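Removed from the display is one protein chain of the complex; every other protein chain stays in position.
The letters A and B name the chains in turn, as written, and every chain counts its residues from 1.
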Amino acid sequence: MSKDIFVAIEQRAGMVQKVSIELLGEARRLAAELNEQVVAVLMGSGVAGLSDMLCHYGADKVLVVDHPVLEHYTTEPYAKAMTHVIHTYDPDIVLFGATSIGRDLAPRVAGRVHTGLTADCTSLAIEEESKLLLMTRPAFGGNIMATIVCKDYRPQMATVRPGVMPLPEKDESRTGEVELVDAGLSMSDMNVEILEINRNEKKSVDITEAKILVSGGRGVGGPEGYQPLRELADVLGGEVSASRVAVDSGWIEKDRQVGQTGKTVRPNLYIACGISGAIQHQAGMEGSEYIVAINLDEGAPMMKLADLGVVGDLSVIVPKLTEAIKAYRAKQAV
Amino acid sequence: MKIVVCIKQVPDTAEVRLDPKTNTLIRDGVPSIINHDDKTGLEAALRIREQVGGSVTVVCMGPPQADVALREALAMGCDEAVLVSGREFGGSDTYATATILGATLRKIGFDLVITGRQAIDGDTAQVGPQIAEQLGIPQVSYAEGVEVQGDSLVVKRQFEDQYHLLKVKTPCLITALSELAEPRYMSVGGIVDAYNKEVKILGFDDLKDDLNPAWIGLAGSPTNVRQSFTKQAKTSGTVLSGLSADEAVDAIMAKLIERHII
Partner (left out) sequence: MDFKLSKAHLLQQELYRRFAENEIRPLAREMDETEQYNMELLAKMQKYGFFGIPYSREYGGAGADYLSYALCMEEISKQDASSGITISVHTSLCCSCINDFGTEEQKRKYLTPLINGSKIGCYGLTEPNAGSDAAGQQTVAVRDGDDYIITGSKVFTTNSGFADTFVMFALTDRALGTKSMTAFIVERDMPGLTVSADIPRMGIRAASNCVVTYDHVRVPAANVLGKEGQGFKIAMKALDGGRIGIAAQSVGIAQGALNEAIKYVKERKQFGRPIAAFQNTQFKLAEMQTKIDAARLMTWRAAVAKDNHENYSVYAAMAKLTASEVANEVTRGCVQLLGGYGFTREYPVERMMRDAKITEIYEGTSEVMKIVISGSMKLK
């Protein structure tokens, strides 16, 4: 019988990606309900050393597929390795991060083992009676949520949005079993040739990591309108993010976009400046702990979502707020 | 080179609104459009044809109303159009859809298959790779650049923090990002021609010898929708209006201090 929850660990150049850790935490939670184990599937070249860390974050067992053909991600060798693991160990559930790698690999594997796959999930749960995995995901640009089940095929597979599941605590006393797996790989499994690998020169900001986001939308008015937002983010120790309109208008870089087609963020504080709050945008930030909205339009949907909505002109309020914070800090320091 | 582009007709989700009373989707009057990433794929295919010759066939699985999406693709300059349509195909998830489109592609033949990365209604990004798996050909997803070199393609494959230049031999499948190519408009003459051409229709009977009927449609889909719902709006916080800028700043400051943010 199929059992255990497998997490496909995504590593890039030996660095385990944050979403994989989030998934270990989520898998732990689900495994407790199913009384099953959490198994991390670590694929790469020379990556076995990462196993302990995966145990610290919640894996009961680590399956390591280590082969030179897995040095850089390409679809076929990884698909072959993962398929081998599934056929050999017969997991109940397999989770992938919904990254550009996970969303390339998971459908290929699901197709090969002939099972269902649910994309880009934002919440997972176990149905009490059936013990089925309930996979909930946004559709229609975030307008509706759908809960998907995979009743008749195993494993139940899902890709999960980065940034949605909380990071588990690291417990360095945790240990687990590490098993090396021979997936029968060879260099000839590569059916594409990597001509060049180019890491983006500008260090991409990761707004999903920021505790505080100052986010600007249409109301910011133009690229120069982001300067006061940046200054506010600086005094708060946060980052600047943006709505889709602002990104599409070329006011700010795409990697700062929050929302359905951008990133999901859950900072402690989200200050929405001149963002009307279309559903697509809300989908990416509604998990924020505290939301402040500054907008001229009292009727903007963001005002409803916000914990504190202020009707007013952001071009006046934002710089004044920056000054007020500086003044407050100066006073505290004395 | 025979290029086949798979497109999906989708509701323009930017136009989808929620009924404030019933909290359900208002789909009436929402226009149907060609999914944007797929249109990018069409443009990429037309450019490859302009560069190296060959033909571009557009394939759409959907109800008979998807005809207009195919006409639009023809009006952009595609050579042939195929509508894959049948009751048996309804309710297919990504696996079942890929099964049907895989059979379609085997029937019509191809050197290169292009799909969009993902559709704006489902956002799964799964059908492209699953078609490639059905066909047993290499895939390169997240393509933001493509160049033909003999019987191979050199594809710029985007990752979040890097890109790879990959060389892949045809036959293969690529999934197009919106960065791949800015789609052209239809031309007026293209529209006139589009309605003088035939859209070939493939139904279940045309494909049944090449697929397992148990693996398509609602019944053949491994995944099923258990329920769908609209998100509950969070209870409203405080909205302050009619304040001076200084009062507004004071109000925000009070909350930031209260919550120990500063």
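Please note the rule applied: a residue touches a chain if its C-beta (ideal position, glycine included) is under 8 Å from a C-beta of that chain, and two chains touch if they have at least 3 such contacts.
Source: prediction; values computed, not measured.
Trainee: What are the shown chains in contact with the chain that isn't displayed?
Mentor: Within the full complex, the chain left out of view touches B.
Trainee: Which of B:26, B:108, B:148 or B:186 sits in contact with the chain that's absent?
Mentor: Considering the complete complex, B:186 is the one touching the chain left out.
Trainee: May I ask which residue of B:71, B:117 or B:156 touches the chain that does not appear here?
Mentor: B:71
Trainee: Using the touch rule from the top, list residues of chain B that touch the missing partner.
Mentor: Chain B touches the chain not shown through residues 68, 71-72, 75, 185-195.
Just so it is clear, only the chains that are shown with their structure count from here on.
Trainee: Between chain A and chain B, what's the gap in Å when you average each chain's C-alpha atoms?
Mentor: Centre-to-centre distance between chain A and chain B: 22 Å.
Trainee: Give the list of chain A residues in touch with chain B in this complex.
Mentor: 12, 72-76, 99-101, 103-104, 106-108, 110-112, 114-120, 134, 138-141, 143-153, 191-200, 204, 212, 236, 260, 268-269, 279-280, 286, 290-292, 294, 298, 303-313, 316-317, 320-321, 324-325, 328-329
Trainee: Name, in rising order, each residue of chain B that touches chain A in their complex.
Mentor: So the residues of chain B in touch with chain A come to 11, 13-14, 16, 18, 25, 93-95, 98, 120-130, 132-134, 138-142, 154, 158-169, 215, 221-231, 233-234, 236-243, 245-246, 248-253, 255-257, 259, 261-262.
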